[in-house]
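Working notes, beginning with the structure itself.
The other protein chains are all here in position, but one chain of the complex has been omitted.
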Amino acid sequence: MEKTPKTQPDWKSKLHEIIYEADTPAGKLFDIVLLIIILLSIVLVMLESVASLYSKYHDTFYIAEWVITIIFSIEYILRIISINRPRHYIFSFYGIIDFLSTIPSYLTFFMGGFNFLFSVRALRLLRIFRILKISRYVGESNKLVGALKNSKAKIFVFLFAVLVITVIMGTVMYMIEGPEHGFTSIPLSIYWCIVTLTTVGFGDIHPVTPLGQFVASIIMIIGYGVIAVPTGIVSAEYSKSMQPKPATNTQVCPNCAEDKHPDKAQYCHKCGYKLND
Amino acid sequence: MEKTPKTQPDWKSKLHEIIYEADTPAGKLFDIVLLIIILLSIVLVMLESVASLYSKYHDTFYIAEWVITIIFSIEYILRIISINRPRHYIFSFYGIIDFLSTIPSYLTFFMGGFNFLFSVRALRLLRIFRILKISRYVGESNKLVGALKNSKAKIFVFLFAVLVITVIMGTVMYMIEGPEHGFTSIPLSIYWCIVTLTTVGFGDIHPVTPLGQFVASIIMIIGYGVIAVPTGIVSAEYSKSMQPKPATNTQVCPNCAEDKHPDKAQYCHKCGYKLND
Amino acid sequence: MEKTPKTQPDWKSKLHEIIYEADTPAGKLFDIVLLIIILLSIVLVMLESVASLYSKYHDTFYIAEWVITIIFSIEYILRIISINRPRHYIFSFYGIIDFLSTIPSYLTFFMGGFNFLFSVRALRLLRIFRILKISRYVGESNKLVGALKNSKAKIFVFLFAVLVITVIMGTVMYMIEGPEHGFTSIPLSIYWCIVTLTTVGFGDIHPVTPLGQFVASIIMIIGYGVIAVPTGIVSAEYSKSMQPKPATNTQVCPNCAEDKHPDKAQYCHKCGYKLND
Partner (left out) sequence: MEKTPKTQPDWKSKLHEIIYEADTPAGKLFDIVLLIIILLSIVLVMLESVASLYSKYHDTFYIAEWVITIIFSIEYILRIISINRPRHYIFSFYGIIDFLSTIPSYLTFFMGGFNFLFSVRALRLLRIFRILKISRYVGESNKLVGALKNSKAKIFVFLFAVLVITVIMGTVMYMIEGPEHGFTSIPLSIYWCIVTLTTVGFGDIHPVTPLGQFVASIIMIIGYGVIAVPTGIVSAEYSKSMQPKPATNTQVCPNCAEDKHPDKAQYCHKCGYKLND
C-alpha cells in the first residue's frame, strides 16, 4: 500500500500516512475524528433547517459552522500538501466533494445566497464513504453493487417496462378522471401512476369515478407483479453468489489444447493424450 | 435475414433494408431518428395536457403535432410501399399501431372530438418496442416474459385468490363500516380492499369503527403473505433459469467404467481409452 | 371415479354424473352454466349495494335475486336427491355453503332484516371453488397451499413477532403522540402500527411530533425487514419445490436391510452383498 516514493520529505510521508491511510494508530484516530466531525456537520445542517431551532440558536449554529468549515479547510490543504500529485487528488471524486464541503460557508460569507448552498453542504455526507472504504463492510457492499451490476440489463428492461406502464396508464387515467378529479395533466397522472405502482399511495390524488377506481385496481394488481421483479432479480443474484463456484480446473491438454477437464482427469477426453499433473 | 426476392426493384429492396432492418448504417440512423421522433411525440402529448403550457404555447403544439403526424404518415406509406406483402404489414400488430399513430390528428382536423383521441396518440409509445426489438435487451426481456409465462398457472391461481379475498373482505367491510364511513357500496369496498391488500393505502377511504380497523388489520396481515407470493414465484423462476443444467451425459468408459465425461469427450479422462460414440 | 353403486336408479346415477362430475359433456355444460350463474349472483349482490343503481333498478334486482335463488334451490334439492348419502353432503363444507346461498332470500322474504344477510349472499363466491376443483389449476393451488403449510411454524413465529412489535411500538407511539395527535388509545395505536409496518400507510393517523416521527421511521425501517421475511419464506419454499427430488432408489439389501443405495449400485455398500436388480 506504500506508494509514496522515498525522495519526498519525511514529514510529508508521515502526513500522507495519517491522512490517507488507516494502518497506523494515528491514521485510525484521524479517520475516527474526521468521521465524528462529518456526522456533526451533517446534524448541524439538519438542525439548522428547523425554523424554531434556528431562531433560538442562531449564533451557536453560525460559530459551529465556521469551526467545521475551518477544520475541513485545513484538512483539504493538508491533503493537497501531503500528496505527490495534488492535481490528481483535486479533480478526483473525493477531491471535489472535499472542496464542496468547505466552499458553501465562504460563498455565503462573501455573497449571501443561502438556500442553494444548503444542499451543497449536505454533500458532506458523501465524505463518509471515503472513511468507510477502509472498513470491512466494503466486501458486503461490493457484493451488493456487484449483484446490481450483474442485473444491469434486467434492471434496464424492468425500468423501461415501468416507464411504459406508467406512461400508458397515466394517460388512460387522465382520460378517465380528468382535471376535475385532481388528474390535472398527463405528467401528474404519470406521477400518480408511479405512486400507485410502487405501492406508496400518498392519497393526495386518488381516483373518484368507478371506472377510474377499476383501472386503479388493475394498476395496483400489476404493481404486485412489478414489485416482484426487482426482488426476484436480487434474490436470484444473491442466491447465485452464494452457491459454490463451478470447477475451475485450468488443465489444458498439451496435445490438442482442449480445456475444461474434470478435476481428476488423467487423460485428455478429446485426443486421449496423457495430461501433466 | 434477407427475405426480399431478387425480382423486386432495387430502390424497393434498399428502402426495405433501411426501414425494416438495422444492419446497415442507414438502417441504424433511420431507427435512431425514428426513436427520437417517437419520444418527442410522446413528450408533446404529455406537455399538451398541462393546462398552463397549452394556453401559452397553443400554436407551437399545433404545428409540432402536424409535423410529427406528416412524418409518421410518410413513414407509414413508405413501409407499405417497400414491403412485398403490404396486407401482411397493415394488419400486423405494429401496422395497426403505426396507423393509430397518424390517424388522431386527421380525425381531429376533420371532425373535432379531441379528448378520446388524446389517449390514442399515447399509443405511439408502443412503437418504441419495434425499434428496441433489435437491441440487446431483448434477451433479458424474453427471460422476464419467459419467467412470467412459466408461472402462468401460478399467477392465475394467485390472482383468483386475490379476487376472492377482496370480494369477501370487501363485502365484510361494507357490512361493518357502511355508507356512513365512506364504504358506500360493495364495489367501492372491494376497491378499498385491493388498495389495502396491495399495501398502496391511499387513505381516501379508511375504517373508522374499532371492528372495521380490526378487520382491516387482518387484511393487511394477509396482504403481507399475499405480496410474498408473486415475489416468491418470480424469485424461484429466476433462480431456476440461472442454475446450470445437470449433466446428462451417460457415457461410461468401457475400459475403467469412469462416467461423467463431458459431452464432447472422445477419450476417457481417466485411462485414456477411446470412448464409443 | 364412478362411486355410485349399481343398485340405484338409472336417472339418479345419470343426475349424479351431471351434477357432481365433469367428465361427460352434460356434466361440463352443467358446471359452466352454474359458474356463470354464480358469477351473475355475485355481480348482482355487488351492484345492489350501489345506492344509485338500487334505487333505479330496484325491481330488476328483486326479480333477478329470486330467479337465482330458485335456481340454486332446485340445484340444492337435486344434489340431495342424486346422492346416495344425502346427510353426508348436507353437512359437508360445500353442502352448507350451498344451503347458505339459497336461504337469505327466503329469510328476507319472511322476516325482513336485510343487512346481515347481504354478506351471507357474498358467500356464494365460495361455490366457485367447487367447480374449479375439477380444473387443472388445482395442482398449482395445492403447491401454493403446500408451500404455506410447510412454512406453518415459520409463519406462526413471524405473525407472533409482528404482534409483539406492533403491541410494543403501538404503546410507545401512544405514549409519545397521545390522544391530542390522533393516537386516542393503545388499540388504535396498534392498528396504526400495523398500517405502518405493512407499508400500507393510509395517513388517517400520522405522527406529528418530531420524536413520534423518529420512532415511526424506525418502525418503517423495521417494516422493511419484516416484509422480507414472508417473501423469503415463500421464495425458499418454492425454490425447494422446484428442485429435483433426491434419489428415491428403494433398493434394500437382502442381507443387512441397508437402504439409500445409489441408483447404479450392484453391491450393498454396507455388507458387500450382491443386490437384486
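Chains: A, B and C, in written order; residue numbering restarts at 1 for each.
We take it that a residue touches a chain if its C-beta (ideal position, glycine included) is under 8 Å from a C-beta of that chain, and two chains touch if they have at least 3 such contacts.
From a predicted model like this one, the values you see are computed outputs, not experimental measurements.
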| query | Touching the left-out chain: which of A:Ile90, A:Leu125 or A:Ile222? | reply | A:Leu125
| Which of A:Val50, A:Ile63, A:Ile77 or A:Ile218 sits in contact with the chain that's absent? | A:Val50
| field | Positions on chain B where the hidden chain makes contact | value | 199-203, 231-232, 235, 239, 256-258, 270
| note | Where chain C meets the chain that is not shown, the residues are 153-154, 156-158, 160-161, 164, 167-168, 171-172, 174-175, 179, 184-187, 189-190, 196, 199-203, 206, 210, 213-214, 216-217, 220-221, 223-225, 227-229, 231-233, 235-236, 239-240, 246, 260-262, 264-275
| request: For chain A, enumerate the residues touching the unshown chain of the complex. | output: 42, 45-47, 49-51, 115-116, 118-119, 122-123, 125-126, 128, 132, 136-137, 139-141, 143-144, 147-148, 155, 159, 162, 187-188, 190-191, 194-195, 198-204, 226-227, 230-231, 233-235, 237-239, 242, 244
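The rule we apply is simple: only the chains that are shown with their structure count from here on.
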| Matching chain pair for A-B (criterion: over half of the contact pairs shared, by residue number), options A-C or B-C | B-C
| said: Just to be sure I understand: the centre of a chain is the mean of its C-alpha atoms, right? Then which chain's centre is nearest the mean of all of them? | reply: B
| Between chain A and chain B, centroid-to-centroid distance (C-alpha), Å | 29
| remark: CA centroids of chain A and chain C: separation to the nearest Å works out as 42
| note | Each of the following residues of chain A touches two or more other chains, namely 199-203, 231-232, 235, 239
